[in-house]
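Every protein chain except one is present and positioned as in the full complex.
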Amino acid sequence: MANAQGPETTGTVAPPLPTPRKTGGIGAATPRVDGRAKVTGAARYGSDFFGGPDPAYAFLATSAIARGRITEIDDSDARALPGVIDILTHRNVGDRVKPGKTFSDKGYMGTSIAPLASDRVWHDGQIVAVVVADSYEAARDAARRLRVSYADETPSASFDSPGTETVSAESKSKEGEKAGQEKPKVGDAPRAFEAAPVKIDQHYETPTQHHNPIELFTTTCAWDGDQLTVWESSQNVYGYQNGLAEQLGLEPSQIRVVSPFIGGAFGSRGSLTQRTALIALASKRIGRPVVLEATRQQGFTIATYRAETRHRIRLGADQSGKLTALIHEGWEVTSRKDEYKVAGTDASTRLYACPNIDSDVSIVHADRNTPGFMRSPPEVPYLFALESAMDELAYAAKIDPVELRRINDTDREPIKGLPYTSRSLMKCFDTAGQAFGWSRRSAQPGSMRDGDWMIGWGCASTMYPTQVGPAAARVTLRPDGAVRVQTAAHDIGTGAYTVIAQTAADRLGVPLDKVHVELGDTALPPAPVAGGSNTTASVCNVVAKACDEIRRKLAAAVTVSGGPLDGADPGRITLINASVMDDQGRMASLKDAVAKTGHGAVEAYAENIPHGAPPTAMQNLYKGQSALAGGAKLKDRIQFAFGAQFVEVRINARTREIRAPRIVGAYAGGTIVNPLTAKSQLMGGQIWGVSSALHEATEIDRRFARYYNDDLAEYLIPVNADITEVQTIFVPEEDHQVNELGIKGLGELGNVGLNAAVANAVFHATGVRIRKLPIRIESVLDAPVPT
Amino acid sequence: MRPFIYTRADDVSAAVQAAAETSGSAPANAAPVQFIAGGTTILDLMKLDTMRPERLVDINGLQSALGSIQATDKGLRLGALVRMSQAAEDPQIQRDYPVIAQSLQLAASAQLRNMASLGGNVLQRTRCQYFRNTSWPACNKRDPGSGCAALDGVNRKHAVLGVGDKCIAEYPGDFAPALAALGAVVTITGPNGSRAIPFEQLHRGPDQPERETTLAPGELITGFDIPAGPYTRRSLYVKVRDRQSYEFGLATAAVALHLVDGKVEEARIGLGGVAYRPWRSHEAEAALQGKPLDENSAEAAAQAAFAEAAPRRDNAYKVELGRRTLVRALLEAGRMEI
């Protein structure tokens, strides 16, 4: 209460401490520090680097079959074109590029399918050749003149296709419990379900979806002797560096990966794709920088995607709505070769109190490219199923859907009985429900109408694990207060530049504009993959730690005998207003303080290993292994962020267009370092949620196991006119168990559950329950018009 | 894309001559010489390698001859090089031919509307991905005789009217159904002189999917004549799609009505998104003739319009959706205050 004033403030007291400059510090709604560069075209993304003055251009040729062998590649026409320099195929690549291990196999790759290793075709759109030419146009023209012959075999496309292989996710896990794979189970769920007076037993489906960041999958490689530089938008530069080293037989230190700005990622740039090593090899072969701009269509098959899933949910409850049984079975499609899975039962079994829980996940191998992380990978499909089923239960038990969640709220996760570090689920429901006007909802399906439009209101829970990774950072403070923060974290649009700068400004007591942050470069100390919503927590905490080390150094210097703050307790020295201050309010300038250290600048390098991570986490981080800890993986506690999703849908009573004009969410995410960037993350997530429910689906031609709508005219995402009102509300929450700064991740919280909220709203509007996404006109065309 | 020769023409005869030189027997839509105005369809198809012209003749130099809008009491004349946005924003068209203005306004994006010419717009190619993406081996439209992958493939957006067993590609445009509804005449100049044909005769049926129009190679659309009629002011365009904007229609209806005392004296009905080519439903028009406009007569007209519909697996919904779209358009047009 330094600023407290009043009659009781008498006697000799220390002069009031200067008010900390909060603009720019932790918690301030500071506009993004990189906004200026972005809106003026100055920000350089991976695709803006051409590697030097005279790059060559690569164009990929991809397979037109999903399964079989290449019998012949006739490149005579292609080679005859002016400007064509080189053509890579399995004949001249082979084992020069190692496949690498997948992320889920403790490697770095999104897939272990090495496209030019052999004549084998594993999936549609697999790279079969890389054509390098003097111009992009020549490379593209030549790629199209390649005549590739195949011995094709009938591929298996997806669920229900002949030839797929279904295996238990658990039994396929090589590491078992150590890899975080578990099969959450407690009590006797089948028996409790049988005995339950109120039951729901339903199947749900989610479709294939592709990230489609607006920046394409591009790669630029250039060699200087045996040193390779790669410019590629990445969520994981150290992972790329180490993965490439493994693939190319180099030392990691021979490779630098640069990715200062990223044109959207959403998980698609977390694992290394097979294209990068091929471009590096091409560049080495021709002795020139090589630039690859894969096409939008190719992006559907050379990177990862969200695989289609199926679910069976059984819920048993007593008459009051209290859950007595929850059984969640999931099925996920993956490639023939890899075992990628999301296994979201980790989360879906830990949302509500329930004494009897069972779960099971199977993976279905098909002739497809390997799926991968896409924004909230497990929670999006698995909570669609659970939160749809909860809505069905609410109707079956004649309980308001919000109240049903309240009845089943808990402060301990039901599997092991571990306490949540914090859980504000019902506060979120109450806050968002009030903002939405939920109390004005008439429960009867089809009972709300506005002219030609049927109205439906729906809600659902969201949850996302709070994960923190090991991280390192170097911070330098100069006498004039200029700060440089270096860490190989990634700003994928999340605002990492901004929140890291805010943390340093806060801890070092300098204005925000004095802080310069460098990210996305393996020349900097490592940070984890920008995935699992860990970056703010992982990186801000380690930056704070480095700043505190600087403070300690300065404190030691100024408090020595004869120092400017001689006699002060070094432990109570603070940095504020570009000065050093003791607890008596005595100040010393930074200039004097730095001089006193005997150095020109004060620098600190810090490493941070979060709670639950192994002691080797830092060594592994330098090897590109992020080892995120938290969520449901801790032995002593469970940490998740929660929120509540509400949505209004309007469905034309005649032609049945479905619109979602109003989206309201409330979220609790611990410390909000920057409400502006945090809100952007959540709001973007909310829009993703609606998109996932109403728009996004990659259609598969099942005869050929090939994607059909592989461009942005046919793969629909919402346009501006679809998004008319989004409310994003923060519910205050303090949780200093999760990490020192109390930060929970937000980037993947906003989209989870909203797909179910939309489906629930569609039911409320029409009385028709849609259990398969996306929900489109034809899903509700036959629904009778409620009277 | 493949290299091509790029030339400019400064008058119509020069353009036509330039295009006629290498014509041969190829369909106009696959001729080695193609005209380019806005380039919004042809350039993306060339980038996809779906179209491979050897020469593009830039006709933007014909702007003064083909770029004007004229409205008289006889009707509306739209030059082929009028940009979509220009016609969409013309106050007289908005008042007297709202279905024309709306069909253009709801089409594509403003960016494309600014670039795209009306003549080029009616010739836009289908969105069928089996056609656009050359890696699909079976497409009779791209490669005659190769089959139709869409028949038993992904066909949610394909046509249900006017289809055949060789092709079910949908005609995706919005302006053309409006032209069809209003009985427009298209004027054409070619190596052998000029001619005028009903707009309905411009696009061909699916018997030879590779031949999309009745244009001969080298023939250039010079404009459209839309006759005046007592129904043009009571006209509108309804477009139903998955998202609110910037998407091709799943089902659209262009309707124009002449009502006297609540009875339909004359109805003009075009359908989009559901048919192989720009579709005029004479059946629906006949069903409405002389009837009071109400839910029942509109429904009867919609039934008539889709009586011959031939849906496939994923697009069966288009029959019912197309009907409802037409009913909605008719009833909304009936409520218009003119």
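The chains carry the letters A and B, assigned in the order they are written, with residues numbered from 1 in each.
We take it that contacts are C-beta pairs under 8 Å (C-beta built on N, C-alpha and C of every residue); 3 or more make two chains touch, one makes a residue touch a chain.
One rule holds in what follows: contacts and distances are computed from a predicted model.
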In UniProt, out of "Corrinoid activation/regeneration protein AcsV", "Cytochrome C oxidase subunit I", "ABC-type sugar transport system, permease component" or "(2Fe-2S)-binding protein", the chain dropped from the view is recorded as "(2Fe-2S)-binding protein"
Among listed residues B:Glu21, B:Asp58, B:Asp143 or B:Glu299, the absent chain is touched only by B:Asp58
Of A:Thr62, A:Ser538 or A:Ser680, the one touching the omitted chain in the full complex
A:Ser680
Based on the whole complex, identify which of A:Pro115, A:Pro184 or A:Gly263 touches the chain you can't see.
A:Gly263
Would you mind spotting which of A:Leu81, A:Leu216, A:Leu418 or A:Val560 touches the chain that isn't drawn?
A:Leu216
If you put the missing chain back, which residues of chain A would it touch?
29, 31-32, 34-45, 47-48, 50, 136-137, 211-216, 261-266, 293, 295-296, 492-493, 675-677, 679-680, 683-688, 711-713, 717-721, 723-728
Go through chain B and note every residue touching the omitted chain.
1, 4, 6, 8, 39-40, 43-44, 47-48, 56, 58, 60, 85, 108-112, 114-115, 244-246
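Assume only the chains that are shown with their structure count from here on.
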Using mean C-alpha positions as chain centres, tell me how far chain A is from chain B in Å, no decimals.
43
Residues of chain A that touch chain B when the two form their complex:
62, 64, 137, 140-141, 144, 297, 654-657, 659, 694-695, 699-701, 703, 706, 708-711, 713-714, 716, 718-722, 776-778, 781-782
Quick check: in the complex, which residue numbers of chain B touch chain A?
1-3, 49, 127, 129, 133-137, 149, 152-154, 156-157, 238, 240-248, 250-251, 317, 320-321, 324-325, 327-328
